[in-house]
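In this view, the complex is presented without one of its protein chains, the others remaining in place.
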Amino acid sequence: MSKSTGSCQGFLHHVFDYETPKTLIIPSIRVGFVFRFTQFLVLLYVVGYVCVVQKAYQETDSVISTVTTKVKGFAFTNISDMEPRFWDVVDYNIPPQGDGSFFVLTNVVMTPGQTQSRCAELPNPSTICVDDCDCVEGYNDPRGNGIRTGLCENYSSIVKTCEVLSWCPLETDTNLPKRALLAEAENFTVLIKNSITYPKFNFHKRNILSHINSTYLKRCEFNRKTDPNCPIFRLKHIVSEAGEDFQDMAVKGGVLGILIDWSCNLDWWARKCYPKYTFHRLDNKHPVNNVAPGYNFRFAKYYRTAEGEEVRTLIKAYGIRFDVIVFGTAGKFGIVPTIVNLGAALSFLSLVPMVADWFMLTCMKKRDLYSRQKSTYLVEESEVESACLKNP
Amino acid sequence: MSKSTGSCQGFLHHVFDYETPKTLIIPSIRVGFVFRFTQFLVLLYVVGYVCVVQKAYQETDSVISTVTTKVKGFAFTNISDMEPRFWDVVDYNIPPQGDGSFFVLTNVVMTPGQTQSRCAELPNPSTICVDDCDCVEGYNDPRGNGIRTGLCENYSSIVKTCEVLSWCPLETDTNLPKRALLAEAENFTVLIKNSITYPKFNFHKRNILSHINSTYLKRCEFNRKTDPNCPIFRLKHIVSEAGEDFQDMAVKGGVLGILIDWSCNLDWWARKCYPKYTFHRLDNKHPVNNVAPGYNFRFAKYYRTAEGEEVRTLIKAYGIRFDVIVFGTAGKFGIVPTIVNLGAALSFLSLVPMVADWFMLTCMKKRDLYSRQKSTYLVEESEVESACLKNP
Partner (left out) sequence: MSKSTGSCQGFLHHVFDYETPKTLIIPSIRVGFVFRFTQFLVLLYVVGYVCVVQKAYQETDSVISTVTTKVKGFAFTNISDMEPRFWDVVDYNIPPQGDGSFFVLTNVVMTPGQTQSRCAELPNPSTICVDDCDCVEGYNDPRGNGIRTGLCENYSSIVKTCEVLSWCPLETDTNLPKRALLAEAENFTVLIKNSITYPKFNFHKRNILSHINSTYLKRCEFNRKTDPNCPIFRLKHIVSEAGEDFQDMAVKGGVLGILIDWSCNLDWWARKCYPKYTFHRLDNKHPVNNVAPGYNFRFAKYYRTAEGEEVRTLIKAYGIRFDVIVFGTAGKFGIVPTIVNLGAALSFLSLVPMVADWFMLTCMKKRDLYSRQKSTYLVEESEVESACLKNP
C-alpha cells in the first residue's frame, strides 16, 4: 500500500476509510445458543408486548364530543299532601335543553304562595324566644331563613320564635316523603345522541351506528346483551347497572354518570370504534365523610297577583342528575412512536452481546482461552520492536 | 508489563483498565461511501422529520378553557297562526347565561292556556274509540299524552278518542311551519370570549388578541379572509361555513359546533399561538339511521289565574344549538422527549456499521480478503503453542 501525502487525499481517507471492529469467531454451540436465545427474548418482548399488547407504535389523540339528550315519559301523582297532578317532561326535566347533563325530578317539597313578608322562624334552639328582647333586629343568622325584625311571634300555639323578613311562609323540608313522589320515573327513557371527533385523525363518528335503521331505533331499548348499540336507555336500567336501587336513590336524589368510552384503534387493518357504555354513581351515598347527601336544588316559579304583588312557588327538587361523560383515546400507526420504540428495542439488542460475552468469559470451561484471544493487553513500544506485527 | 498481585491494584485494574475494540481500517471509497451515506440518511430523518416536522422534542399539554357568549339581534314575526310578536334575546336565547353552549330559537309550536284537566287524545290508531269500553282507565300509553280516564269523548265532530288526564289542550306539533318562524335569526350575531390556559407551561391567552383595539371590536365581524381575528360571528356565516343552509336548518333545528383550535408551539424561537375557528354540523341531518332528527326541546312558562289555577304556555322550541368546543395541544421544548428521541436516533446510528459490514462482506470483490482480516477463528490451545502470537 502506497502512502499518499496529498492533503485532499488525506481528507478523503479520513472521511471514507471505513473502520470496522475486528472480531473473533467462537465455534461454541453453547455460547451461540445463549446469544441467540437472549436475542430471541428481546425480539419477543418487542414484537409481542410492545407492538401487539401495548400498541406502542401508535400516536394517540383525545376525543372531542357533543351530546344531546331527550327524556320521555309522564307520571301521575296522587298523594295526601298535594293535589292530584300530572307530570310531563316539561315539569320534571330541568334544564330542558337536553345537553350532556340532565336532571329528572323524583321527589319534591313545594311551598306555594311565598311572598316578600314577615313570619315566625322555624323553631330550633337558636330561634325560640320568650319576648322581643331575645330577637336582635337586623341579625342575619347564616343557618336561619331571613333577616330578624326584632319581634317575637307565635310560631304555633305552643312555641314562639323570632320573626324574620323573608319569603313567607317558610319552607319546611323536614318531612320528606319516604317514598319518592315520582316513583314512576324509573320507567322514563332517555335518548342519548353523541357525536365524537378525533381531530388529529380527522375521524368522526356517532353513537347511532350506520348499520342501525330508524325502525329499530323507534322501538329498541339498551341492554348490554341483546341491544348493546341502542341509544335509548330506561332510567331504572341505568341505575341498576350502576349497582343502585332506583327507588332508594329517588328519595334523596343523587348523581349518576353515564360513561361513554370511545377508545378506538384506527389502524386500517384493525379498525374498531364503538361506544362502550358504563354506569357509575358519582356522589357519595354513605352518610360518613359527607355533607348534604343526595342531590337537590331549589328553584321557583314566579307569579304576579292581580294586585301586582310578586308571589312564588318555591320548589325544592330532589332527583337524579345524569351526567353523560364521554372519554377515550384513539390510536393510529405513527412514524415517530414506532421509531422511538424500535430504537429502544435496538438498544436492548445491543446489550445482548454483553450478556453473551459475560456468559462466555465466566461460565465456559475454555474461558481463559477465549479471554486470551479476545482481549489483547497493550504492548509497550519496546516490546513492539521485537514483535511480529506488520502494521505500517 | 509486570503482573501485580496486590488485590487493591487488581481491583483498580478491573475498574479502570479501558477495553476498546480493535478495528480494521478498510481504505475503500465504496464501502466508506455506503457507511457515510447510511449515516447521512439516519441523521436526515432525525433532524428533518423528527425534529422539524413532528417536533418530537417537545413536551405537550392539553388546553383548559372558559367560554362566554353573548347573542345580539331581534326579530319581528307576523304569521297567520300567531299574534304579531317582537322577539329579543331574552325570548329566543335559552339558557340565557351565555356559556359555551347556547341555543337560538328559530321555530316554535306554542300551546297556550294548558291546565291540569281532561281532554280527548290526539287521534291515532291506538287512541280512536267507539265507546268507553275501548278505553282502559289508568292506562299509561308511552306514546300517548296522558293517563286514560276510561271515557271515550269527541275529539272532533267526526272522530272519538279516549279521554286522558293531562295538561290540556294537548299540543299538536304535526303542522310545523315549512319556513322557520324566526327566519331573521340568520342576521343575529354572537360575541364569543374565550380564555385558555396551558397549566404545565403557565401560559394564558384570550381569543381577543392583545393587538386588537376596542373600536375595531365594536364594528367588526368574523370573516376568514378579511377579519380572521374578530370574535363576533354572524349566525348565517357560521352555518354556511359548516356547509349548511341556515333557512333549511332553522326549520327543524340542529346542533352546530364552533370549534376553536388552540394548537400552539410555545418554543421561544417560534412562538405561534392563535385560535383557529372551524365550523361543523354535529347532528345527523340524514333521515336514515336517525331518530328525532333536528334539535328541539319543550319548556313552559307557568302562570296563575286570578282564581289561583296553574296555567302554562307550552313551547316546543326548534332551533340551533351552538356548541363552542375548545381543543388543542401546546408543545414546548422538553428535555425528556428530546433525550428519548435522540436516544432512538442513536440506536439507529449504531445499526449503520452493520449495514456497512454487510455491504462490505457481500457486495465487494475483495470480500474474502476483508472477511479474513476482520474475523479470526478461535485458535485451539495446541495450535496457539506454535503460533506467532506474543500476548503476555
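Lettered A and B in written order, each chain numbered from 1.
The definition used in the following text is that a contact is a pair of C-beta atoms (placed from the backbone, for glycine too) under 8 Å apart; a residue touches a chain by one contact, two chains touch by 3 or more.
The shown structure was predicted, so the numbers you read here are calculated from the model rather than taken from an experiment.
For the chain left out of this panel, the touching residue among A:73, A:98 or A:146 is A:146.
Listed residues B:130, B:158, B:288 or B:306: the one in touch with the omitted chain is B:306. Within the set B:72, B:179 or B:224, the residue that contacts the chain not displayed is B:72.
Among B:95, B:138, B:228 or B:308, only B:95 touches the chain that is left out of the view. Interface note: of A:152, A:255 or A:320, the residue touching the hidden chain in the full complex is A:255. Listed here are the subunit A residues that touch the chain not shown: 1, 19, 21-29, 31-33, 35-36, 45, 49-50, 54, 56, 62, 94-95, 101, 103, 116, 140, 142, 145-147, 165-167, 255, 257, 259, 261, 280, 282-284, 287-292, 295, 297-300, 302-304, 306, 312, 314, 321, 323, 325, 327, 340-341, 343-348, 350-351, 353, 356-357, 360, 373-381, 384, 388, 390-392. Contact residues of subunit B toward the unshown chain are 1, 12-13, 15-27, 62, 64, 66, 68, 70, 72-74, 76, 83-86, 88-91, 95-99, 184, 187, 189, 191, 193, 195, 197, 199, 206, 208-214, 217-218, 231, 301, 303, 306, 311, 335-336, 339-344, 346-347, 350, 369-370, 372-373, 375-380, 383, 387-388.
One rule holds for everything that comes next: only the chains that are shown with their structure count from here on.
Centroids built from CA atoms put subunit B at 16 Å from subunit A.
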